[in-house]
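The structure is given below, and queries will be raised subsequently.
Excluded from the complex is one protein chain; the other protein chains are retained at their positions.
In this document, chain identifiers A and B correspond to the written order of the chains, with residue numbering beginning at 1 in each.
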């Protein structure tokens, strides 16, 4: 007879505790990966506006001159594109959802507008005559372009890999370095990454450059990564040595060596190795 | 000869998850004709290709429907990857298959609950949804969202799921199998349920082929077509997959097909977790879309088509989604002819109507 087949389940659940939570008295425990809402660390933000461009819901607005970063909480769909796109990694996905409310909330955060180094006369390329009158102006201007000191550049390609807008083109063999000024949003991610410090936004001043160098020598050394070889896999084909822009690798038979001081951590050797024998590892 | 009356069904009805309007021409409690009418939830999402570039378009397509969300994300990403000739790594294909089967599990459990609610069996409805919560917790733990997952992107997945979590998922699913068996026995063997479902809403095999029905509606009538038998869709070719087919063609048969698919999904997930290889889960994708590509997936409700066409800019020219309910509406019109007025909600529910997918 097929009657009252649900008896077993009903009797079991009569003696178990309920499956529901006494919310809001009992707080819900959020999982680690839950996509709840977006938080920003205002000190790291450089107002580049990439998060605003990548947002599929147009929920973020960045005011570059006024120094404001705002998000429409109800427009945001918590997809996480902005978190991945931010070049300074200042956005974070908080597992807690936005609180429900009677009005649509726009959260506005004040961000300090970073000032570029004061401009001086440059011998190559751009003349700054029309900007001379504003030499005392310290406001960030959209006319600053990304420039590269081609004498120092080793064409390692790290800047192009880091660029979140694909605005850089670097060819190691042809010794070509090009920037697409329309795509570049002057976020400065490449400036930080360049191992030879040859990139800058706007014309670099000599005093500023030397100040930066001194600051770097006083600062704590950043952990560097260098390639490490798996000697069982290495076939000593020399492709890594040929590709290295600073000639730091020597791949003789049974003797693969690296000069760590010359290595710029660009990773070109890892990409080109046909035997997958190289990996980048951090050293102190 | 009775008098003909026209009774409107929907768009607001307790049994419908989404708004659809059907004009029922009724003669003395027997439905003679049914005329469907949709358009209450049309959002024009396909036109957003003009304003959102192809990476953002995956997020838009994912949000067409809350129940079939993962399938839409996978289909949109696959169609764009096909047009750009991008090959996704194997681990990503395995993970996508596992998440798709989890999505199918939660969709079928939702449907079983709604079916129980449709014939008034509230406690069975609540138990089905209670078991569904376990699946949603798994999905939140791995992808970050309960309903909209946002984990598929062009080139693979945005996050990896490590092997330990996958083994926990496998064990959790094994653990709920006993409860699922108890609940599904009620649907299959209980007399009061069988009285409402057996012999009701029959769709013969010839009609299913003539009306081009898809999904469990076709498989309940003996037409064994399931897009998971194609080799371009996930890794089903490595998992010994065979479609679940029933012959009777009534509501009971469609219910049995979906229950069979629930248990089959659990087995498929366990097999995939055993076989998954290690490796990266995405490849970097640069450039614009040039060309066209058509992808077919097996959503929980049937086969779905995804067509992407690009002309060399970062905006696509066309993104077309054809969802299974779109194709099952003519079959619904045929099922409704000649039935009792009291059985209409049951029959509308057995085609598993997902109207937000139909209208996009």
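Criterion: a residue touches a chain if its C-beta (ideal position, glycine included) is under 8 Å from a C-beta of that chain, and two chains touch if they have at least 3 such contacts.
Please note the rule applied: contacts and distances are computed from a predicted model.
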#### Entry: Listed names "ABC transporter permease", "NADH-quinone oxidoreductase subunit C", "Glycerol-3-phosphate dehydrogenase" or "Amidohydrolase", matching UniProt entry of the absent chain
"NADH-quinone oxidoreductase subunit C"
### Chains in view touching the one left out
B
### Query
Looking at B:55, B:185 or B:225, which makes contact with the chain not pictured?
B:225
### Query
Of the residues B:211, B:336 or B:351, which one touches the chain left out of the display?
B:211
### Query
Which residue, B:141, B:194 or B:322, contacts the hidden chain when the whole complex is considered?
B:322
### Query
Of B:14, B:44 or B:284, which residue touches the hidden chain?
B:44
### Message
Residue by residue, what part of subunit B touches the chain that was omitted?
### Response
37-40, 42, 44, 47, 82, 209-212, 224-225, 227, 229-232, 237, 242-243, 292-294, 296, 303, 305, 307, 309, 317-318, 320, 322, 326-327, 329-330, 359
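We adopt the following convention: only the chains that are shown with their structure count from here on.
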### Query
Roughly how far is subunit A from subunit B, going centre to centre by Cα mean, in whole Å?
38
### Message
For the complex, give me every residue of subunit B touching subunit A.
### Response
52, 55-56, 59-60, 63, 123-124, 127, 130, 133, 137, 140-145, 148, 150, 158-159, 179, 182-183, 185-186, 189-192, 194, 286
### subunit A residues touching subunit B - in the complex, by the definition given at the top
1-6, 8-10, 13, 19, 31-35, 54, 56, 77-81, 84, 93, 166
